[in-house]
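One structure, pasted below without further comment.
A single protein chain has been omitted; all remaining protein chains appear in their positions.
The chains carry the letters A, B and C, assigned in the order they are written, with residues numbered from 1 in each.
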Amino acid sequence: MQRNRLSEGGRIDRSRPLKFTFNGRPYEGFAGDTLASALLANDVRVVGRSFKYHRPRGIVAAGVEEPNALVQLGEGGFEEANARATQIELYDGLDADSVNCWPSPDLDFGAIVGRFSRLLPAGFYYKTFMWPPKLWMTYEHFIRRAAGLGKAPKAPDADAYDKRWAHCDVLVAGGGPAGLSAALAAGRAGARVILADEQAELGGALLNGHEEIDDRPGLDWVADTLDELRAMPEVRLLPRGTVASYYDHNFLAVYERLTDHLGPQADAGPGNPRGRLWKVRAKQVVLATGAHERPLVFADNDRPGIMLAGAVCAYLNRYGARPGQAGVVFTNNDSAYRTALDMAAAGIAVPAIVDLRPDPGGDAVQEVRERGIEILANHAVVSVAGAKGLRGIEVAPIDPSGKGLAGDPRRIACDHLAVSGGWNPAVHLFSQSRGKLDFDTDLNCFVPGQSFQAECSAGACNGTFGLAGCLAEGHAAGVSAAEATGLTGKPGKAASAADRPEGSIRHMPTVPGKHPVGRGKAKHFVDVQNDVTAADIALAVREGYRSVEHAKRYTTLGMGPDQGKIGGMTGFAALADSLGATMPEVGTTTFRPPYTPVPFGAIAGRDVGALADPARTTPMHGWHVSAGAVFDSAGQWLLPDHYPREGEDRRVAVRRECLAVRGGVGIRDGSTLGKIDIQGPDAVRMLDWVYTNAWGSLGVGRCRYGVMLGEDGMVMDDGVTARLGEDHYLMHTTTGNAAGAFWWMEEWLQNEWLDYKVWLTSVTEKWAVVNIAGPRARDLLAELTRDIDLSNDAFPHMSVRSGRVAEIPARVFRVSFTGELSYEINVAAGFGLALWNAVMLAGQRFGITPFGTEAVHVLRAEKGYLAAGQEIDGTVTPLDLGLDWAISKKKADFLGKRSLTRSAMVREDRKQLVGLLTKEPGIVLPEGAQIVGELRAAPPIPTIGHVTSSYYSPILGRSIALALVEGGRARIGETVSLPLRDRTVEAELTKPLFYDPEGERLHA
Amino acid sequence: MLLIECPFCGPRAEVEFRCSGEGHIARPETPENISDEAWADYVYMRTNPKGLHFERWMHQHGCRRWFCVARDTVTHKIRAIYKLGEAKPALDEPKTEGEGA
Amino acid sequence: MPERYLRQSALAHLGLESRAVDDPGDAGLVLCERAHLGKVGLRGDAGDKGFLDAVAKELGFALPLRPNTVAAGEDVTAFWLGPNEWLLAVIPYEGTPLAEDLDKALTGLHAGATVLTDSRTVIGVSGPAARDVLAKGCPLDLHPSAFPSGSCAQSLLAKADVLIYLHEDGGRFDLYVPRSYADYLWRWLEDAGAEYGVAVSGD
Partner (left out) sequence: MPRPRYSIFSLARNALAYHQNWTEAWRSPAPKPHYKVIIVGAGGHGLSTAYYLAKEHGITDVAVLDKGWLGGGNVARNTTIVRSDYLFGESIALYDKSLSMWHDLSRELNFNTMFSPRGIVKLIHNRDGQREAERRFNALRLAGVDSEMLTPLQVKRLAPMVDISPGAAHPVLGATLQRRGGIARHDAVAWGYARAADALGVDMIQHCEVTGFRIEGGRVKGVETVQGFIGADAVALVPAGHVGVLAAKAGFRLPIESVTMQAMVSEPVKPCLDTVVMSPIPFSLSQSDKGEFVFGMSTEPYNSYSQRGTLPHIEEISANAVSVLPGLSRLRMLRKWGGVLDVSRDVSPIMGRTPVEGMYVNCGWGTGGFKSIPGSGWAFSHMIAQDRPHDLMLPFGLDRFAAGALIDEHAASGSFEAFK
């Protein structure tokens, strides 16, 4: 039984009833309803409780500006907090509950807060809860519980969200008469157009009334216009698409809701996304975002049943739902007179129109007079009755000053009150685009001033409220936008509508009443959503919070989920009033994106879960997977950390792998190592700049270790570079720095060394690298190649040879990161797996053992080799690392050289790389452990360094560590302490080299 | 998000680029002959203007070329784009407009 | 020479051949791996006539000099990558002879050719939803008026660098993607295409 449903009219489909539940009670609405219109049709008056005082609240608006009807919607993976009933399209089975009240909005225990509201003026929390200090967290617990509105969903999101880029000549924001006119004109001119409108149905305000265009029903014009637009291949219509944000260079984000109106989807997921975020680059933008009606500020203006007049029209005309049986209109302008006419036409008793103006004029006023509705000019609503639903109002005449009353109140019975305080253009997007606002004193609102980007505002958002003007401006905007993009098609003529003169508006920041604002029991709300009253604004001013930003922040004006769409301007007007200033002097706070809230899931899109980050894999990845490798990530690369055998944990597996390399031969996937091909006659000149050592003497076929510094003298990367030919080098970088080192050199070449003849090519992915290491590596390689002389003389350490390995063309580097005889066999990536398999097969008789990155770390630490991100952390110089030998004394300059002689660089107490051997050999220090010279009983204990690498060395049968220690080299031999969480460990400082100090194994 | 006219590839979205910071910073010719302060000026000090800024960008996900951009650090309007090695264009200092704080 | 079958494409592990269909039905997105293209990176100064002539002589056609354009001969397609950089796609996929020939032809010039066959693979993207799917991850305007058939451009697709090429017939986009990103990009494409239906075709 939809008590307040009109028997006919509106855009709803009465043949399609939909069942839904609100606060546990079943109701019925129709297809085409919003939850709000269905609730209204069912005469549900209290839909929620207010944020701070828990006052009962009803539906106020019909659109995005609704401050009260926020609901908890759906359940499980489809649950949503703070959904706005005016934006929820009704679907069968919809289940919603009011937020911020318990147990129900009709009986809410939180309302007790309202009883103490006198103690809770704006900013009360700044003045109290300070004593006793310990109790703040308790106070805060209750403050937090009281705050917030809906509940965050607990279940994982069942939906997926899509994002995409889009490009167009003209983006039109808003599908009302102005927006449609603009899109039509631009589309006819041949423009690529995107028209986005937040509503399910295009037409804007035309849907809420019955105005005529081109001498026929306005909605017929809408239908024809949409038909024409849909027939244009380059026009894209995005209903349910809210233009959320306007960024620099005409870049805008549009959030399109795809399935919300259908309810939970059985096949929710990437194949049926819930919403789509459009990232639009538009050559021109037409803003046709309409206007929001202002409320009037009077005593208890928040009672359920008090609604915006335009919203009343929307509910009557678009949804066939009436707010009640008897309604009064309260206005300061002409527009609400149309509401009165619509109300009367819908069979609502309209006992009076209360008008703040002494002498209302204009067409609509005349019509109302003719209709016989009483007009109470120069009157104000001074009190309202009915906390949980309006029962009546008192009205009184206003005195000539406009500040007080001139007669006794008179009571009028009614169950709703349609209020209009004029209209605010929706300048949100314009303001986001950095456009400057002007204040229009006639309309008493801010309107777009100078545009900053390629943008044009048209229609109500431009302060043009009449239909004729909207159509004309929209058309003109579409024409000029198309022209600006160089299009020459014929845009056609603008549609026309009757121009209906309107009377002026009477601006009253607060309506005079029985008591001054803040004195009586009544509250005068400027921001219903955040429970901010005119008295709060006055208090802020009294306390010196006079700037608009101070007042906003002190009172929380406009900071609720509606972001002040209703309350903002109303509050600024109250502020101007309190300050005795003009609106332009007060100004506005900044309009921040988004226009309406957008799910984080939609902003994240598909870059979550398995697609969060690209997992880069090597050509041998599949082999590692089937071998049961445990993976670790290095940047985006996935690499085997170790290959556990049956029953092995990481520790055991890594020890086995290490010993296999030291005792026989191991095999490792080295493909991720950065590889940069360097060609050209000036290659050496470049290498001499980017590395600390000299490169002129390197022979073809030989390799050299290099250290790369930033201009600040800090080590950025190290690696081995080989000379492949006369003017041809191959640089190896660490895995993580492959791209960085490439760009570093390119930057210098392109910016500074313009005359250098050098080409760089990243060849990291071209080559698969199979590294075999261990005393049997040569024997193994000998099984696989016939055309490379592997003898130590012919192919010494730090050299490179070409040939075939397992019949595959290969480049073999004899280089080592393990301290063992080691070959890195490079083949075209496509042959990587084949090579790996061939080496594994041939290696069987040598007991070949795959080893992962953890074993590599153990082995390199035994040799004191450096790891990026551990020893090399951006704060160490080559001298700190003991790399003096790699710094050329002969070169006049290299990148970073000058920095090395600065005073702080040559201090003897800089942290230097040392080795660390625990007194108890079984203790493996945690990496990151801090080192203490002089132990104290309790903190603070000064530290002298920290552990950068720490492992158990199976070959040495004890733990080893590398560390950076202040003045460390001079302290070698000293004992230091490492106070760990559970005990303090003593260790001796040593040289950072634990195994094969003479390097015999390398050169074996 | 900026739309940047790569001098080689044409207008592209900001996400394809990387900003390399202030441009026209000359590396000292003979670093060994200058003071620590002068060297620090080159390495660390920056003009950091509010308004017109001459900087270098690189089309990282496109042609991988560096080029010069004169950009307003308040409005983000791009005033000029030119190739490396070309002289700074003569541009008026902007009025600080369009900062919608 | 090692056996050809030993050479694995970047997406070999996905077993795409077994999924390939001749008729994609109503799938909006059709994907394939074009595993058998050779690739050669070519560097040289576009302002150097000697370089251009030498290359043109070797290739049998002139290198494309306008941004985002392509030139093609019978077996070689040349993509403009930058003012001194081109990528040559070669049929068959052994790019080595071409690189060697070019290197020889360019002797004495500041120019160089590098075989990059294995550095990248190529994913073919076609079907009525191809543009919609690419728009999900690529900031380029791929509208025919902005990216006509026969165009190429380097950009981003999701989080991978790609060279995008729209074939002359407008029927298929080729995505040249770094080998190690191929698995990610393929998964991304299947995910992005889910709402339109995805089919796999042969090369």
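Just so it is clear, a residue touches a chain if its C-beta (ideal position, glycine included) is under 8 Å from a C-beta of that chain, and two chains touch if they have at least 3 such contacts.
This is a predicted model, so every value here is computed, not measured.
Under the touch definition stated at the start, the shown chains contacted by the missing one in the entire complex are A, B. Of A:S245, A:Q284 or A:N693, it is A:S245 that touches the chain left out of the display. Interface note for the absent chain: among A:K154, A:K493, A:K889 or A:R983, the touching residue is A:K154. Only one of A:A223, A:A413, A:V608 or A:A1004 touches the chain withheld from this view, namely A:V608. Mapped onto chain A, the interface with the missing chain covers residues 79-82, 118-119, 121, 124-131, 133, 136-137, 140, 143-145, 147-154, 156-157, 159, 163, 245, 247-248, 251, 253, 279, 518-519, 535, 539, 542-547, 549-550, 553-554, 556, 559-561, 563, 590, 592-594, 597-601, 603-605, 607-610, 612-613, 632-633, 710, 712-714, 716-717, 737, 739-741, 743-744, 868-870, 872-875, 899, 902-905, 926-930, 932, 938-943, 946, 979-981.
Within the complete assembly, residues 1-2, 14-15, 18-19, 21-22, 35-37, 39-41, 43-51, 53, 55, 71, 73-76, 99-101 of chain B touch the chain that is not shown.
One rule holds for everything that comes next: only the chains that are shown with their structure count from here on.
Counted by C-beta pairs in contact, the busier of B-C and A-C is A-C. Averaging C-alpha coordinates per chain places the centre of chain A 27 Å away from that of chain B. Shared contact sites, meaning residues of chain C that touch two or more other chains, fall at 139-140.
For chain B, residues that reach two or more other chains under the stated contact definition are 13, 64-65. Listing the residues of chain A that touch chain C in their complex gives 162-167, 192, 269-273, 279, 281, 606-607, 610-611, 613-619, 621-622, 637, 677, 679-681, 757, 759, 761-763, 765-768, 806-808, 828-834.
Those residues of chain C that touch chain A in the shared complex are 1-2, 6-10, 13, 41, 43, 110, 112, 114-120, 132, 135-136, 138-141, 143, 145-146, 158-160, 178-181, 183-185, 187-188, 191-192, 194-195.
Interface residues of chain B, counted against chain A in their complex, comprise 1-3, 13, 18, 20, 27-28, 31-32, 34, 36, 39-40, 42-44, 56, 58, 60, 64-66, 75-76, 84-85, 97-101.
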